[in-house]
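Got a structure for you, questions after.
As you look at this complex, bear in mind that one protein chain is not there, while each of the others sits in place.
Take a look at chain A:
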Amino acid sequence: MRSGSKQATTPADNYYLARRRTLQVVVSSLLTEAGFESAEKASVETLTEMLQSYLSEIGRSAKSYCEHTARTQPTLSDIVVTLVEMGFNVETLPAYAKRSQRMVITAPPVTNQPVTPKALTAGQNKSHPPHIPSHFPEFPDPHTYIKTPTYRELVSDYQVLREKAASQRRDVERALTRFMAKTGETQSLFKDDVSTFPLIAARPFTIPYLTALLPSELEMQQMEETDSSEQDEQTDTENLPLHISVDESGAEKENASVLQQNTSLSGSRTGEENLIDNPYLRPVKKPKIRRKK
């Protein structure tokens, strides 16, 4: 619970503060009733806290009992059971309530229930259909369960689509290359101007053929889509630190590449795969005789 020292700002805080103050008054009067002249603030606070806990526990338990019996509103019996459960002698209660020296305190000032911020009210709450008893909770706001299709009119115009794709790509490319040019070295075609047509400076590669021949990652993806059956089988023979690979899948693989020509795949050859005897695949021999030096 909030401590009173805290600056209360919201209406909810005010509400709780008022309740607490009432409890304090109750505690004080009970103390007076018991014959105390004065009390330290701390002890009053403690007692208030205990009282509040006690009351809260009664409320919570009562609610549980009530829900246990599938009701929504606690009844007196719920309270009684709760009190019994908590070890309170219910029999003594009427006598205590009617004691002579009891002090009557004024009703707490009416403070507004904290307003739960109104959730988006979208449309009318649906009323219960006939098969649902009216005591059941109301339906939540429609927006929580009603689907509202919010698409725009489908752009089915091919031209616009292509246009859009093209300009998008162009913008991306342009922005990217400009960025690269801005952040790196550039060359220019005009002596007086370096920014209008900035060319990213040519940089030699150490192994130029790799970038030139190998497809870019983008293209690789595409390639995988077209023939995913291709697998590179790389076997490291124990002696050779080389990548020796026998293209065994080659025969089966669909030869997507063939220039409009049907490679006649000879199935008969596939059987020989295991018998490949190629001198380059043989293991390297150990030196024969170790000469002494």
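As a convention for this text, a residue touches a chain if its C-beta (ideal position, glycine included) is under 8 Å from a C-beta of that chain, and two chains touch if they have at least 3 such contacts; residues count from 1.
As a working rule, contacts and distances are computed from a predicted model.
Chemist: From the names "Auxin-responsive protein", "A-type voltage-gated potassium channel KCND1", "Transcription initiation factor TFIID subunit 2" or "Serine/threonine-protein phosphatase 2A 55 kDa regulatory subunit B", which one matches the UniProt record for the unseen chain?
Modeler: "Transcription initiation factor TFIID subunit 2"
Chemist: Among A:I132, A:I146 or A:A165, which one touches the chain that has been omitted from the display?
Modeler: The missing chain is touched by A:A165.
Chemist: To test your reading of the contact rule: which positions on chain A touch the chain that is missing from view?
Modeler: Counting over the whole complex, chain A touches the hidden chain at residues 158-159, 162-163, 165-167, 170, 173-174, 176-177, 180-181, 187, 189-193, 196-216, 218-219, 222-223, 226-227, 230, 232, 241-248, 250-251, 255-261, 263, 266, 269, 272-273, 276-282, 284-288, 290-291.
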